[in-house]
Structure formats: structure tokens, C-alpha cells
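My questions all concern the structure below.
Removed from the display is one protein chain of the complex; every other protein chain stays in position.
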Amino acid sequence: MTDHAMLSLEQIGLRIGGARILEGVSLDVPAGQMLGVIGPNGAGKTTLFNVVSGVVRPTSGRVLLDGADVTRESIHRRAAAGLGRTFQTSSLFPALSVLENVRLAAQAHAGGATSLVRIPRAGDAASERALECLAEVGLEHRAGAEASGLAHGEKRKVEIAMLIAADPKVILLDEPMAGVASGDVPALTEVIRGLHRGGRTVLMVEHHMEVVLGLVDRVAVMHHGELLAVDTPEAVMANPTVQSAYLGEAM
Amino acid sequence: MSEPASEPILVVDALSGRIAGQQVIEDIAFEVPATGVTALLGRNGVGKTSTIKSILGLIERTGDVRLAGERIDALPTHRIVQRGVGYVPEDREVFGQLTVAENLRLAERDAAPRRELVERLFPDLVARRAQRAGTLSGGQQQMVSLARALVNENRLLLVDEPTKGLAPRIVDEVAVALAEAAQTVPILLVEQNLRVVRRLAERVVVLSGGRVVFTGTAVEFLDDEELIHRHLGVHDASEAA
Amino acid sequence: MTRNKTLWLAVGGVLLVVLLAVLPLLAIEIPGVLPGPTYTPGTLQLIAYAMLIAALALSYRMMFGLAGLLSFGHALFFAAGAYGLGMTLDAFGPAEWPSELIFLGSIVVTLAAGFVLAATVGALALRVTGISFAMVTLAFAQAGSVLIRRNPGGATGGDEGLALDIEHVPGALVGVLNTRNLYWVALGVLVFVYLVVLWVEQSRAGHVAAATRENELRVRVLGLRPYNVKLLIFIVASVLAAVAGMGYLLLQSGAAPRVATADFTLTLLVIVVLGGVGYRWGAIVGGIVYTLLDQRLTALAGSEFIAGLPAVLRVPLSEPLFILGTLFILVVLFLPGGIAGIPQRIRSGRASHPAESEEVADA
Partner (left out) sequence: MSTIVLLLITGLGLGALYFLVASGLSLIYGLMGVLNFAHGSFLTISAFLGWEVGRRVSDGTWWGLAISAIVGIAVGAIVAALTEYLLIRRLYERHIEQALVTVGLSLATVALFEGIWGTDPIYTARPEWLTQTTEILGAKIPNDRFLLIACAVIVLGGIVLFLKRTRYGLIIRAGVENRQMVTALGIDVRRSFTLVFAIGGAAAGLGGVLASVYYGYVSAHLGSVLLIFAFIVTVIGGLGSLTGAAVASVLVAVLQQFANYYLGGTGDLVVVVALAAVLLIRPRGLMGKIA
């Protein structure tokens, strides 16, 4: 692994109306690193992900993906350039089958996804790839099911399978454990670990501290739209400012 | 703290809620005593807000919900509120195009609304009566949102993350207002700032995986690192401190 | 869907097409539904018209039901096909060319023009979404409708409509005696449109379109541009509408300005919803049921039975559109899956179709 920044944020600021949503957020994430983003609700974590993925344009600052300035690029161009993300609420295509969901991601990666001429078939390259990805998250047996019929934890896994299929360089996971039954957390943690193992750069917003601490290399703490600290998990947890920000105040 | 002295004001049983056909909470059961603050805790995405919205009928729900003994689970939202339920939503939801005064006037249900109380608690809002609520800061908007609930005589307040994204000084002001309100009306409070919880709440109800996993006094819960760790997952932080 | 079931459906479909194809050779009478035996020109004309409307509805459903594009301007492309072919036949070709060449050439020119029109309108309209998209398409269709009524250079015939110039039309497609051939043309158009729609829905682009309908943002974070796919679907649906429009011109020996109006698009919407948005064959059922009802109700309106009723009943009952409109309201209120959704409704006891959860949200 080289240590050049796969994702760089330079002085990101965002104002909506009079409200200051993000302020002076600067952050370098080296290639292959896994970074946890924590902070109380309303601190701007999801907004930061929206800025990185292009859903929201920042009012100031730059976003660099693998050295290239993508601040003005559209969502799909950033995605095509190797940026993948999930959403806080699971967002599969409910009326499509599990396989079709993942196959879309595989096709998007391989190109020709919007071809009018080609009809997807069982056994073609994209379908095979989709099945492989489903197997990686242990869901190949659900390939034929309609996505809306899955349990919540399964949906999360399908989203990860879609990420694997799209093979992005940088991945943003927005609260992957939200709403997942506690029994399913360890399995899902393993799936996320697998996602990172390929040398991918991963950013993860998560409230499950044991998940964050068990997975990430560094933790970024956000509060009131600003970055309070970026450090190793141990150092961040020992930081009194972080304490008071996150829990109100140390008890 | 004290055990509920009389009949609980709110009894929730077998409550399930759905958003766009998707089950978000399942089989929730708990009680809110007729006095004091009951905190509803749990990790993000666990269904706290959905529980509040289900009680109010803002999302599709089934189950048995009783307000002072009367079934309210089949009533439309406005009828539930008219029975004396004040609501402070997550993210304030003030009417940004309306002035502060109009926001408050809209909320007045009682023949004799408690304007003095509101003016005493939030003097800042008096000065900004004619200002459009959308131009207020987050903290001021939260004041408007709280004031909309406090201006009426309620039998129960449902308050959803009132300190979310607020600066510490504003958090204090909100806590003061809630403490004053709690003198006269029971409150069901969703709050992630455990310091605020400790300051206000007597009892806690903890959700996990869409179900209630703990019910007890606030002290019992907040002093038990193991419980906090298990249910909120923020234990490591306070232990390291 | 299992392979077996797909096979049975295909066999059933082929049998249905064969049955429809031999209909002009049979003498089937369905009193009250068809005006006469199936070999008579009047009946064939009616069924052919119904099939063309079904084809048009099918193309509309592909946009609305598959891609979630609520257009109020689909009539524009039907009219473009009908008027385009009529005007090209009028204007095109020195007389020394063989008629067949002129006829085919006109069709090609009309298709090309339809394609260009669709690409232009689509490229502009798809820059906005939701209600705004509906309104931009409505605006373009309205412009087309105004142009046609305005009769620039006497090309469209204005309010009178455009009469088909039969000089270069093959003899086999002209005249009441040849209604049977026109019927087969209409059947051909319907089968063609159906197969294209089926292909598009099964294609990769079709899947992306369905995904876009459900969650556009999610498609974009996969690195795909929904705009391209929606434009593709818009163009294909519009060109198919033009194909149906050409069939209409030949069948009716002319084009009426009515087919360019917003009302006509609304009628299409009614047909698709009546049939069932969630189902391909819903559009076909809707198109045929609507056309037959419209025609038979008109006939009924002129009947002695109606004439003998008191005014309170006579006036509404003699207006087919009143009855259809009312029927439509009832379907929307009480039968959300449309006609094609009835079997599903009976099976599962609840109703839903893909477009149901979508709101008309402003962009």
C-alpha cells in the first residue's frame, strides 16, 4: 500500500440558507485505510458523505479522488471514477430480484449496462459475477428473491455485494449497522472486513462503537459540522473533547 | 427515583410500525408514568423516532396504545394531539415561511394558551416575533418547536431529540425548559445526550433491534456501564475517560 | 418466472396471434360487442383500430409503467406518424418513381422524422423530472396540436383533418374491400410493438429503467446516468407511437387533429390505467376494451332504447365519454390494479402496481 491520499477533502464548507452545515473540513484518507466517522446526530456526517459522493455540492472547498479534483463532477461520474457508497436506509431496487440488483452493479462496472441490444441471461458474465459477489456475502441462495422481501440484515449484505460487484476504489458506508438486529452484527462486520481486505479505501459512519473500534485504522470525530479530531481509535476515545461532544459530557 | 405513583399516562402494547410497507418497529411495549420524564434510548436507526411517530399515528401502525386509559391507536393524528399530546419532532420542523408568531399561533389549541410561560422560557422568541422562522438559527428553531408544544395544556409531551446538533449553551437552555415543563406534564423523551438524560429522566426505556430490551430507572441504567455498553455501544468512551 | 411458464405464455401468445390473424376468414358474431360478423369490413375496421390503439397504449405503458415517465405529450408522436406519413406521401417523390418506392420511402422518412422529433423533445423534457417533465411534454404536444390546427401552407388540413392521398399507396391497402389487409397490417403493428416492448423490458437498458423508476439516486451512485436510459426509452416509445400513427393513417384513410391533442394523451393514460399499469397485456386489454366500449356506447347512444328514456337518463347515457370517464373513476377508486390486475387481486386479496408508490413530486 502506498500512503498517498486516495481521498482528500480540502476546507469543505457548506451553508444552506443561513445555516452552517459543514465548516472547514479537511481530511486525507490514504489508500487502503479504513476510517470511522463518528459524532452525535446532526453533526454533519451524512452530509459529508453526500458532499464526497456528489449528492450535495459544497459551498467552498475541494474534493479530490485519487488526486483528481471531482468537486464539480456529477454523481455518476464520481461513481464511474471509483467511488461507491451505501445509504443510511437500505436502498435496493425493491421490485427487482436480488440477482438483478447485484447484476446492475456488475454491469455498471463492466460497461454496457444501458445497452438496448443486450438481454441479460443466466450464465452471462455479469450474472456470473453477480452470483460470485452474492456468494461472498453468503446470500447466493437468495438470488431469485425479490429484494423487497429480504430481511433487513440481508438487504445490508446485498448492498455490500453490489459494492463488491462495482469494485470501487473508495467506499462510503453510511451506518451499515443501523436497524440490524444485534445477532446479525458480527456476520455483517465480517462482510465489511472482507470488503476492505481487497485494499479498498473505506469510510464508515457508524454508531456501534465496538464495530468501529474493531474495524477501523483511524477515527474522525465530527461535531457541529466540524472535524474535532482524527486519530487512532484509542487516542480518540481518550480525548476529553470528544468525550463531551459525543456523550454530552463525561459522566 | 420514585415508582409511578398513579395510573400511567401512556400504555403502549404490541406496537408495530411500517414506513412504505417496511416494518420499522415490532411489538413494542412500555409505559410512561403520569409524572416526570421517561427517556426512550437506543442506537441510531433502532426505531425511537418511529416509535414516537407510531404513537402519534404519523406512520402506519398496529397495536394497543392507551392515553390515560383511552385507546388512541386507531385515531388520526390530529385527534390524538387534541386529546392533549404535545409533539416536538426531530429536526424541529418549524414552518420556515411563517413568522415566529404565526408558528406559535398555529399551535394554540387551548382557549387560554399559555403565552406568558412561553415568553418567560424563551425571551429570545419575543424579540423575534415577526421574523420568519426559516431564518432562525438551529437553536432558535428548537425553541420555536418546544414553544409550540408548551403553549397548550398537555397531558403528555413527546419530545424527539431536542438537543440534536445544538451548541452546548443551547443544550442547557433546552434542558432547563424541559425540566420546567416536566413539573407539570409527563414527557417521553428521545435523547442521545446521556448527560441531558441523566439530568432530566427518571425512567428509561431502551430499544434494540426494533424491540424494548430494558425498562427501569434512569439511575439503574446510567450507572451500569455494562448495560450502556450492551445497548448503546458508547461505553468504551466513558470508560476511557 | 419459470422456464415452463414462459414457454406456455409464448405458446398461448402465438396461438392468440394466429387466431386474430384468421379472424377475417371466420364468421364469429359477438352481439353487443362487435357490430357484425368478423369477416365484415365494419367489424374488421373496428378491431383493427382497437389493435392500433392497443399498440399505442403499449408504447405509452413502457414509458409510464416501466420507466416511470409520466408524459402528457405522447399523442404528439402518434400524430407525427399519422400526419408525417400523410404529408410525405402528399409532398414526396416525383411521379416517375415507382409508387412502391415512394410509399416505402415515405415510411422511412416519417420514421426518421419521428426519431428526430422524439430525440429533440426527449432530450429537452428529460432535463426536468416529475410534474415538470409532464408539463414540458404537454407543452410540446400542445405546440404540435396548435401547428396542426393552424394548417401551415395547407399541409395538415387544419380542423378538417388530413385526407390520405392514395396515389402512392399500394392498392391492396386502399378501399373498403381491402379492409382485411389493413386489419392484418394493424395486427402486424401490434405484434411488432409488443415484441419491441418485450425486448426493451428484458434488455439491460430496461432493467436500468426499472431501477431508475424505483430509485434514481441509487442508479447514479452505481455510476450510471439515468438520463441516457430514460432518453432511450422515451425515443423507442415515441417511435413506436409513430409506427402506430402510420397504421392509423392507412386504416382511417386520413388523420384527424384530435389525435394530436392533450385530451388524446389523457385518453391513453385512461386506457393504460384502466387496463392495469403493472402489466404489459393490461395496455392491450385497456386499448381494446376502451375502443370497443367507445364504439359500442356510441352505437348504443343512437339506439331507440336510449331515445325512449327520460332526459335525466338519456343525456348522460348518450355520451360515451361520460360513461367511460365514470367507469375510469370507479376503476381508480376501487380497482387499483386495473382490469389486468383482477386475477392477481383475486389470488392475493390485495392490490398494488409498480407506479402506485410513486408520487407526483416536483423536481
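Order as written gives the chain letters A, B and C; numbering starts at 1 within each chain.
In this section, a contact is a pair of C-beta atoms (placed from the backbone, for glycine too) under 8 Å apart; a residue touches a chain by one contact, two chains touch by 3 or more.
Everything numeric here is computed off the predicted structure, so don't read it as measured data.
Within the full complex, the chain left out of the display is in contact with B, C. Touching the chain that is not shown, out of B:Ala14, B:Leu106 or B:Val126: B:Leu106 (per the contact rule at the top). Taking the complete complex into account, C:Leu124 is the one of C:Leu124, C:Ala172 or C:Leu195 that touches the chain left out. Checked against the hidden chain, the listed residues C:Phe140, C:Tyr194, C:Phe234 or C:Tyr279 yield one contact partner: C:Phe140.
With the whole complex as reference, residues 56, 58, 76-79, 81-82, 87, 89, 93, 95-98, 102, 105-107, 109, 148, 152 of chain B touch the missing chain. Chain C residues in contact with the hidden partner, per the touch definition given at the top, are 70, 124-125, 127-128, 130-132, 134-136, 138-140, 142-143, 146-147, 150, 262-263, 266-267, 269-270, 273, 315-316, 318-326, 328-329, 332-333, 336, 355-356, 358-363.
One rule holds in what follows: only the chains that are shown with their structure count from here on.
Of all chains, the one whose CA centroid is most distant from that of chain A is C.
Nearest to the global CA centroid, when each chain is reduced to the mean of its CA atoms, is chain A. Per-chain CA centroids place chain B at a distance of 54 Å from chain C. Centre-to-centre separation of chain A and chain C, using mean CA positions: 44 Å. Of all the residues in chain A, the ones that touch chain B in their complex are 17-19, 40-43, 88, 148, 175, 177-183, 207-211, 213, 224, 234, 237-238, 240, 242-244, 246-251. If you check the complex, the residues on chain C that touch chain A are 199-200, 202-208, 210-211, 214-215, 217-225, 228-229, 232, 236, 354. Of all residues in chain B, those touching chain A in their complex are 21, 24, 43-47, 91, 134-135, 137-138, 161, 163-168, 171, 192-196, 198, 208-210, 222, 233-238, 240-241.
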